[in-house]
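Just below is one structure, and these are the notes that go with it.
Subset of chains shown; positions unchanged.
Chain nomenclature is as follows: A and B, assigned in order of appearance, with residue numbering initiated at 1 for each chain independently.
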Amino acid sequence: MAPSTRFAGSALARLTAARGLLYGGDYAPEQWPATTWREDAALMQAAGVNLVTVNVFGWSRIEPVEGERDFVWLDEVLDLLHESGIAVDLATPTASPPAWMATRYPETRPVTADGVRLWHGSRNHFCPTASVYRDRARRIAADLAARYAEHPAVVLWHVGNEFGQVCWCEGCAAEFRTWLADRYGDLDGVNQAWGTAFWGQHYGSWAEVVPPRATPYLPNPGTALDFRRFTSDALLRLYTEQRAEIRAAGASQPVTTNFMGFFPWLDPFTWTGELDVVSDDSYPDPADPEAPVRAALTHDLMRSLAGGGPWLLMEQAVSAVNWREHNLPKTTERMRSDALRAIAHGSDGVLSFQWRASASGAERFHSAMLPHAGADTRVHRGVRALGADLRSLAPLAGTPITARIALLFDWPSWWTATQRGLPTSRLDPLEQLLAWYRPLWRAGHAVDIVTGESDLTGYDLVLAPALHTVTDAALSTLRSAVGTSVLALGPFTAVADPNGAVRPAPLPAGLADLLGAQVEEWCPLGPDGAQLTSQNGQSRPGSPGSPGGLTGHAHTFAERLRLEGATVLATFTGADLDGCPAALRAPEANLFHLGCAVEEETMTAWIDLLTDAASLSPPQLPVPSGALETARRGDHLFLFNPGTRPVTTTLTHPGTDALTGAELAGELTVPAEGAVVMKENR
Amino acid sequence: MAPSTRFAGSALARLTAARGLLYGGDYAPEQWPATTWREDAALMQAAGVNLVTVNVFGWSRIEPVEGERDFVWLDEVLDLLHESGIAVDLATPTASPPAWMATRYPETRPVTADGVRLWHGSRNHFCPTASVYRDRARRIAADLAARYAEHPAVVLWHVGNEFGQVCWCEGCAAEFRTWLADRYGDLDGVNQAWGTAFWGQHYGSWAEVVPPRATPYLPNPGTALDFRRFTSDALLRLYTEQRAEIRAAGASQPVTTNFMGFFPWLDPFTWTGELDVVSDDSYPDPADPEAPVRAALTHDLMRSLAGGGPWLLMEQAVSAVNWREHNLPKTTERMRSDALRAIAHGSDGVLSFQWRASASGAERFHSAMLPHAGADTRVHRGVRALGADLRSLAPLAGTPITARIALLFDWPSWWTATQRGLPTSRLDPLEQLLAWYRPLWRAGHAVDIVTGESDLTGYDLVLAPALHTVTDAALSTLRSAVGTSVLALGPFTAVADPNGAVRPAPLPAGLADLLGAQVEEWCPLGPDGAQLTSQNGQSRPGSPGSPGGLTGHAHTFAERLRLEGATVLATFTGADLDGCPAALRAPEANLFHLGCAVEEETMTAWIDLLTDAASLSPPQLPVPSGALETARRGDHLFLFNPGTRPVTTTLTHPGTDALTGAELAGELTVPAEGAVVMKENR
C-alpha cells in the first residue's frame, strides 16, 4: 500500500482519536436567517452532531459581485459552531460558481457532445478546464483558507463537491491535446495508441484532434477512453489547484473531496494519493433489494482506497432522496443499518445530506436530519438515536480492517467494456464485480477492491472478474500473484491493452500459457443461455465434484476456450458450446478461469471452490451461515438483517451488545432491516 | 363568479338564441378551387351546418408577399357562406406565419431549451415574444377586422389557434426579465421567490436571469414555474394584442380562441377574463377506456371557465385523428356520444376539425365531416344524423348548469407537482383530479372545476385532491370554505407557496390546526402499496364504518400524519405505516383529509362519505345507479353507455326521447357507445 494512502488513514484517525466517530451532515446556513442558526446549533448538540460541512454552495453568498468578499456571515456561523462544540468541514464553494461568472464568461459553462453550451440555474455549470473558472476558484479558495486556516472550528477542508462535470468545448479540446502530448509524446504515439489506421482516422496535426463529440457512427474507442482519463485528470487538477491554495495559506488541516462511489467519469484510484482523507457519498436505494450488497461493495472500495484504514461517509440520506423517479423513505431500522454498515466497513463517521431540509430549491424534498416537520418527528428521533449509537461505537474510531481477499477492478476496464461496439452491451464489469462479490459478502469475508497494478502480496485470494484492459504492469503483477496467491479470472478479462486494443493471442493475455488454455471466441448467449456440468473426475476431489458442484446456468456471455493442458472444472451444454470448457484450473498453478457469467448459486459454488483452494476458512460467526449479513471491524461484529422480515437465530457463542450493553446469548432477533453490533467475548 | 365570465356565457347565448346549437367545423377553402366551395356549401346545408371556422391557416394566402394583401378569395368565401345561411367564425391566421417571415426574420422562429432554433415548414413556428411576429400579426388582424367587421357572415372572431408555443430564445429571456420585474418588483424579490440561496444561485443583475434552458442538473424549480406563468402570459398577450386590433376596427362580434383542455403551457384560469366565449378542442382517444370520463372532466372545466354558462366545443374529430401513433376510428355511436357529451356538459355546439378532408399536408389522414370518399359514406351519414340531433336539442342552447360540488385544480400546482425532484414523479395532480372526479361522474353529479382562489360560496362540497401550491389567498378561501361547505383535501396538498417553496410546518398549510393533524413525512409507496382499514368506532356511525367502509388499497404515495385531535377514519397497514392514520376528519369542522392515493373502490367510498357529510343526495335518476353514465342539462337527461356492449335497463319513471320524440318507459336499451337524451316528465 502506498505511503499516501497510509497517511490518509492517519489524517482521519487523528481527527477521530479526539472526537470518536464523526456525526453530522451538510449544513447550509446561507439558506436561513441567523436566528435559525442558533436553533440549529442547539438541535445539533442534542443529536450528538460533532461535524458539519459548511459552504459547499456559498460562493455567490461570499462573492455576490465579482471580486468582492463577504465573509461576515461565515465568521458568525463558524464561531457559533465552534462555541457549540461542533467541528467544521469547510468547503471551497466551487461546485456552483455565481451567476455572474456564467453570464460574463460564457466560456466557463460546459458544452455537451452535441455542442450545446449548458446554462447556469442549477449547479456544476463549469467547464473543468476553463481558465477563468479555475482562476476564480483558486482565488476564492485562497481567500477562504487565508481567513479560516487558523479557525479552531475547522478540522477538515472539503474541495468542491462530487467532482464529475464533463465538457466537450474548444477549450477542453486544446487541453486534451496537451494531455495527449504528455501521455504519448507525439502524434505518432496517439495514432498508434488509438489505432487510427482503422477507418482512415489518421491525425496529421494536433489541431485535428478533438474530444469524442457527436459523430455519424461509432467513435474511435481509444479517443473515448483517453477522454475519460483526461476528464478525470482535469477534475483532479481542479482539486489539486484549490488544495494548493489552502496549503499556501498555511492551513494544516487534512484536505478531502467527496467521491460518488462507482462514478463513471472519475477514476478514484488515480486520486487517492492526493487525498488526506478518502470520503464518499453513498445513496443506496431503499427500493432496490440489492442496495445492501451494493453499498457494502462501495464501502469496501473506499476502505481500499484508504489503504485499509478508515474513510469517511461524507454524504448519505437519513430517509428518502428526491432525485430518483420514485423515492421510498427509509424505515428507522434501515436508516440505522445503512449508517452502521458504513462503520462496519471502515468508515469513521456518518454524515448526511443535509442537516436542515431546504424550503426552496431542487432538493427541498430530499430528506434531512431535521425535517420540514421539525424535531418531533420519526426521522429526527432516529437521527438522535443514531447519534447515541455512534457514541457507543467510539472505540472503533481509527480501527483498520485487513482483508485476505482482493477483488480487482479498474476504471479503464469499466470504461472500455461499457463502450459501444462490443460483443455485448450486457456484460457490465461493475455488475460482474458485484456478482463475484456477493457470495463473499454473504459469507462475511473482508474484501479489498484494488486494481491489477496494486500490490497484491499479502492476499491469499485474488479475483479478477472483469479486468478487460490490462497494462503490461498489471499483467506482470497478475502473473506474479499466481505464485503467491490463488488467482481467478472472469470472462472477457485480460483482453485489451490500456487503449482498448485487443492484445495478441493467446488470451487471457500473459496468462494463457500458465492457464493451459486460450480464449478462441467470445460468445454472447441467447435467452436460453447454456447449462454448466461439473466435471467431477477432473477437478480435485471434494468440492466442485460433489453434488451441487459447479453446475447451473450460464447467461449473457460465454467464451469458447481451447484446452492446452488445463483441468476442466465444468463444461457447457447448449449455445453451440456442447462439451466446451466453462471453468478451468491451470495444470500446475493456482490459476483459475471462469468463462461465463453465471447465476448466484453457481457463483457461490465457484467462490467456495476458490476460497477452498486458497485455504481461506469462512469467518467464524456466532450465527448460522447465511442467516444474517455480517461484517467484522476490530472486536465488533456487525449483524445486519437486510430483509423485510425479522430474523431470529441462535447464537453459538455469547457476546455483548455494543450499543445497549446488554448480554447477547441464546436466541437473537434482528428486526427487519435492522442491525445488532456485538462485542464478541472471545 | 366574475362578471367577465358571466358575459362570456351571454355572448355565446346571444349567438345560439337565434341559431340553436352551433354545428360545423374548420373549413379551409384555400386548399380547394372555387368550384369545390359551392359543392361544400350545398353539402353543409344538407348536413345542418350553421357555423364554420375560416382562415385559421390563411395568412400566406392573404399575404403571399410581405405587406401585400389578397382578400378576394376570402370575400368570395364569406359571401358564399352567408348566402348559404352558414355563419362564420373568422380566424386571425397567426398560428402559421408565412415562410417569408421565418426566412427574412429568423428571430421570429422559436428556440428549444437546447438552443435549437426551429424551422418553418410545419406550423406554430413563431416565438411568442418576437416583436416582428407580433407586429405583423397585429397588422393582419387589423386589416382582416377592417375588411370583415361588418360582414354579415361573421358572428365570432377566433384569434390564432391552440395557443401553446414555447420559446427559450434571447428575446424571450429579455421579456422574461421584464415579466419578473413586474411580478417581483426587483431582483431581491426574484432571489427570494426562487430561493436562490440554495446551490448558490443568487442573481446579482438582471442580465444573469435566463429561461430554464438546458442545465447540467436539476433546474431551480421557481425559475421553471415562473417560466410557465410567463409563457402563458406571453401567449395571452398575443391574444389580447390581436383582439385589440379587432375591436379597434370596430368589430363588435364576440372574440374567442380555442383552448386545448388540460394543456400544460397555458393556464386558462388566467385567460377567461379576456374571452367572450370559452371554447375548447377535445380529442378523446377511442382506444382509451378512460376517454369518456376524461372528456367529461375537461368539458366541466370549460363550463366552469365560462362561469357555469355555455361554452363551445370548437374542435373535435368525427372519427380517427392522425397524430397518435395508432388512430382508431370512432363508431357512429361514439361519434354521436362524444358530441352529445359536450352538449350535456354545457357546450352550445359541436364543431369538428375539419369539414373536408385535405388531400395534402400533415393532416390528410385526419377524419373529416366530408371524407376523402365523399358524402355517401358511413362517416358523412353520421354527420348528417348528428346535425339533425342537434337541431332537436336547440331548446338547450344557452342553458347553464349549476353544480353543488367544486373540484379544485390549478395550473401552478400541476406545474410544480410534475417537476423533477419530487418525492415521486407518479403522483400527477391531473390523474389525482381524475381519480376524485370519477365517482362523481359515475353518480351523475354536476361538478365545477375551479381554483382555490375562486369564489367557493354556494358549493356544498369542496374537494382539493392535489392542490400542491397554494397562495395566501387560496389558504384563506379554503379556511373560509370549511365554515360553509364540507372541504376535503388529498395528499400532497397545501404543501407549497406559489413559488413551489415548502410552506412552514404544520402542513397542510393554514389548515392543520383545524384538521387536528399534520403531515410529518411524504412516503412514496413500494409496489405492494399499503392496506387501509376503516376505523368504525372513531368515525361517525353508518357510512365509513359500515362493511365496505373506507378500506382497500393505497398505492403510489402516502403521508405519515401526526394526530393532534383529528378523528381517524382509516388507518394504514404496511409500508412502515402500521396504524398510522390514512384518512381523517377534523374534530369540530367539516374538514376531511385523505393521506394517500387509492384505487377506485376506495375512492368511491371516500366520495360517498363526503357527499353524505355534505348532505348531497345523489342525482335522482330514472335508471339504476351505475347502469349508465348520466348528465343533466336543464330538463334534459343525457344517458350514455360508455361501454362496448349494449346496456338494457328499466326506467323508474317515463320520459320522452328528445331526439326522436318517442315515449320512453319500461325497458330501455342503449347501444354500445351510444346515447339517449331523455326529456323527463317531472
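Everything that follows uses one rule, which is that a contact is a pair of C-beta atoms (placed from the backbone, for glycine too) under 8 Å apart; a residue touches a chain by one contact, two chains touch by 3 or more.
As the structure is a prediction and not an experimental result, all values here were calculated from the model.
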Count all the copies in this homomeric complex, not only the 2 that are shown. 3
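By definition in this document, only the chains that are shown with their structure count from here on.
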Whole-Å distance, C-alpha centre of subunit A to that of subunit B, is 49
Where on subunit B does subunit A make contact in their complex? 114-115, 194-205, 207-210, 212-223, 420-426, 499-502, 504-507, 518-526, 560, 562, 576
What does subunit A use to touch subunit B in their complex? 28, 30-31, 57-61, 64-65, 93, 96-100, 102-103, 110, 112, 114, 116-125, 165, 287, 319-320, 322-323, 325-329, 331, 357-365, 371-374, 376-379
